[in-house]
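Written out below as structure tokens is the structure these notes cover.
Here the complex is missing one protein chain, while the rest keep their positions.
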Amino acid sequence: MAGAVSGDGVAGELTPEGHVLPVRVYHEDTDFTGVVYHGSFVRFFERGRSDFLRLAGVSMTALDRDGLHFVVAEMALKFRRAAVFDDLLKIVTTPAELTAARAVLRQTARRGAETLVSAEVTVALVGSGGRPARFPSSVSALLRPFVTAG
Amino acid sequence: MAGAVSGDGVAGELTPEGHVLPVRVYHEDTDFTGVVYHGSFVRFFERGRSDFLRLAGVSMTALDRDGLHFVVAEMALKFRRAAVFDDLLKIVTTPAELTAARAVLRQTARRGAETLVSAEVTVALVGSGGRPARFPSSVSALLRPFVTAG
Amino acid sequence: MAGAVSGDGVAGELTPEGHVLPVRVYHEDTDFTGVVYHGSFVRFFERGRSDFLRLAGVSMTALDRDGLHFVVAEMALKFRRAAVFDDLLKIVTTPAELTAARAVLRQTARRGAETLVSAEVTVALVGSGGRPARFPSSVSALLRPFVTAG
Partner (left out) sequence: MAGAVSGDGVAGELTPEGHVLPVRVYHEDTDFTGVVYHGSFVRFFERGRSDFLRLAGVSMTALDRDGLHFVVAEMALKFRRAAVFDDLLKIVTTPAELTAARAVLRQTARRGAETLVSAEVTVALVGSGGRPARFPSSVSALLRPFVTAG
């Protein structure tokens, strides 16, 4: 992947380092301790993955019409520093592994040069009734270039 | 409705005054200003309506199988006092009006004798494609006693 | 207000019609009925108000250091049409009234030319202990031009 591919301005952009999504911290993301609630980063990371897929050309709405949904199978998070209201964060999403039925993505939430939170997320695809499904070849073909480029 | 009908201990109870659901305030419900985020009360009120319907005998899961969903058509909220972390609130839900396709419910969030937030909520039923649908007669029959008792 | 004033690309922009913020619908915003959860629009509208204030020059972080916070006093919502996953919405925020201690804002969530949800929101300022506070003159001065321009 050379250079940056951008979307409509609200889906972040694909960079050589991975997909980068700006995320603003609003009231809804914080809690009474004064900082961002840890669960909010889980939502931020999902936004990053969704917009990475969007710019990679994978339509979750189209998969949904076929009864297929991405699910999170495993997620490991490290919280290093706090974010606060008004912060403008960057969510960086980098695919790390791709098999027939699973993808592993590394994600970070950054403020400037600081990494606040890092995550490793394993996603899988499920079909009707929640059964595991292999990635359609069209999906694998769209994702593979990002893994090999890592 | 005479006396209190209780569920399995986590669905609140039906009282002569209306349905009463205890709701605890957790980190997720607060924001950095130190109090409960206004949008959290919207979630609390939905929990109250859902558990009122549950104890009234209306199964939203069964309606879902018929492609029918309740939607909020209008909602007016007044925020009088703040709630804080650790508060144990009561969400009181009282049906006020019932027509062939709409129900109006009055709801309050209380802490002890204090009313913190009050709401008037109009709900409707939609079918496939989001089209308005009349209440099935079985649903109307279950809800009517609560309105006339008000 | 003539022409559009934009921020850093993630705070929307000030237009003659009001503040316009693009908002993408993610998994977190939807529910099992297949459409956007009604409470998500409450969060979207708060994002719109926050970014309107940001571009108008009102810093809620600075107010917080003085122990002052905006609170929602009243909110009336009409839900007309549903939004779905992947939708790119616009949240339009237009100040309508300004007194010494209250501001009324009209807000809509739009998809293209369609208005999906509309709201009228009354906000007030509270100081230490949750007591109502008058708007500092610096805040009123920043907000007044948007009201008179309406």
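We just call them A, B and C in the order they show up, numbering each chain from 1.
Everything below uses one rule, namely that contacts are C-beta pairs under 8 Å (C-beta built on N, C-alpha and C of every residue); 3 or more make two chains touch, one makes a residue touch a chain.
The structure presented is a predicted model; accordingly, all values stated were derived computationally and were not measured.
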Residues belonging to chain C that touch the chain removed from view: 27-28, 30-35, 37, 39, 84-85
Contact footprint on chain B, counting only the chain that is left out: 8-11, 22-24, 26-28, 43, 46-47, 50-51, 54, 59-61, 64, 84-86, 88
Interface with the undisplayed chain - residues on chain A: 32-33, 35, 38-39, 42-43, 46, 64, 69, 71-79, 81-82, 130
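Just so we're on the same page, only the chains that are shown with their structure count from here on.
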Central chain of the complex, centres being mean CA coordinates: C
Centre distance in Å when chain B and chain C are each reduced to the mean of their C-alpha atoms: 26
Distance from chain C to chain A - Cα centre to Cα centre, in angstrom: 27
For chain C, residues that touch 2 or more chains besides their own: 43, 46, 64
